[in-house]
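Got a structure here, written out as structure tokens. Questions coming.
With one protein chain withheld, the remaining protein chains of the complex are depicted in position.
First chain written, first letter: the chains are A and B, and each begins at residue 1.
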Amino acid sequence: MEIQFAGFGGQGIILAGYLLGKAIAVYEGKSASMTQSYGPEARGGACSSGVVVSRNPEELVDYPRVTRPDILVVMSQEAFSTYLPRLKPEGTLLYDADLVNPESIPEGVTAYPVPATRLAETEIGKRIVANVVMLGALVVLTRVVSPEALREAVRTTVKPDYVELNLKALEVGMAYAQNLLQPQEV
Amino acid sequence: MGTQTVTPQAVQHPYTRYLRTDRLPHIWCPGCGIGIAMGAFLAAVDELGIPQEKVAVVSGIGCTGRVAGYVKFDSYHTTHGRPIPFATGLKIARPEMTVVVFSGDGDLVSIGGNHLIHAARRNIDLTVICVNNFNYGMTGGQMGPTTPHRARTTTTPYGNLEFPFNLPYLVAAAGAVYVARWTVLHVFHLRESIKEALQRRGFSFIEVVSPCPVGFGRPNKIGEGLEEMRFYREHALIQNGLHPKDAALSFRDRIVVGKFVDEARPSFLQVLEDHFRNASRDPSHREG
Partner (left out) sequence: MSNAVLTGTHFMLGDHACAEGAIAAGCRFFAGYPITPATEIAERMARRLPQLGGVYIQMEDELASMAAILGASCGGMKTMTATSGPGLSLMLENIGLGIMLEIPCVVVNVQRGAPSTGLPTLVGQGDVMQARWGSHGDYEIIALAPSSVQEMFDFTVLAFNLAERYRTPVILLADEAVGHLTERVVIPPPEEIELWERPRPTVPPEEYLPYATDESLIPPMALAGEGYFVHMTGLTHDERGYPIINGEAHERLVRRLLEKIRKHAPEIIRYEEVLMDDAEVAVVSYGITARSALRAVREARRQGIRAGLLRLITVWPFPEDQIRELSRQVELFVVAEINQGQIRREVERAAAGQVPVAGVHKLGGTLITPDEILEALWVRKP
């Protein structure tokens, strides 16, 4: 199982990958590896992180780099165009609905618009937690990890003063995703 | 002076106990000045009463680099140019020790020049005694970073086309808190200066102008060791407090000597101690 996060620097793309990886590897006891983009491209420009989960929890991830993601989370137009072609044909796409204009999503791909940045601003008053809102949505939409494991990862990672804020962001994302999953009223 | 009792039966030089006598005779040429510089250093240690096991000497490569092999302290003969960083590590590991770098101009200023200026900049608590013989003696008299303009060496057979460093100016600009220059003729001043330097916290630097009859004296028509000493007597000019900018050696006319810099600035280890106290209150070790 491969999950790719992509966007631009300052959006917390790397933290998102870290939190997800930690939730899976530490709090669910599975084997997971996280990688991130390095160098000048990681500062302000394009930014990405990836999590690979081993098929067998007893074994190390054999190839720790994301090659064909099963799940793609994009928070910029550039990230969308760069990474969409790599998404598996039956893959799942989450995109920030206000930052990405999703032209031509291949058939077979399940796509979810999540206005994470807007939700972070309106519901929490902090744009900076858009990444965690996105994670909340991801948990509900893909069940790649349990909400409790993710909460625990937040609690043990972010600075104590920001734990509440980030936990709230998770809830906002989860609630939004729950709504998305409700059968659409016609 | 020395505290040993001298009996008529066994007259021993008072500083013999600071020497690895089983390593003598030394390799230095007749008329070489390195032994005098080393003697002044031993006298300084003795007069300050620093316990012998609390002194470490670190040298690099070259004639002066051999000092580490003759002195009976913990002594390290390292690689060419690197005695200062080696001594930096040693001093940090053993802050209670007096760590002295004893090496030549080629070692400290050419191949080790970067370490020299950075050690001065960080004001690491070391005393550097730099014997300047104006050439690479060990390899047979080649031009180096202190060779005077137009001077003859085996690699400047038509005269040196380059210009030498003014060492006091260089290390003062880099941040040394104590900077002096003496010749080996000025044994008394040199010993007193080394004593001062050893008592300063931070980076102290003493340039010791020294005869090298083989590599420098003869080819430049100054002559053997004794003539070089005579040359120092005639040309040396003591100018304590002179701005190091004006302390350039113009070898043919005058040799400016003296103490040029003696000022206080928090040393690396002083700052480090404060830093410990600050950092140990910071429990942060969260990942990310």
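Note that contacts are C-beta pairs under 8 Å (C-beta built on N, C-alpha and C of every residue); 3 or more make two chains touch, one makes a residue touch a chain.
None of these values were measured; they are calculated from a predicted model.
Among B:28, B:41 or B:76, the one in contact with the hidden chain is B:76.
Only one of B:23, B:233 or B:252 touches the chain withheld from this view, namely B:23. Here one chain is not drawn; of B:38, B:63 or B:90, the residue touching it is B:90.
Of the residues in chain B, those that touch the hidden partner chain are 20, 22-23, 52-54, 56, 58, 68-69, 72-79, 81-82, 84-94, 96-97, 114-115, 118, 272, 275-276, 278-280, 282-285, 287. In the full complex, chain A touches the omitted chain through residues 18, 21-22, 25-26, 31-36, 38-39, 60-65, 67, 153.
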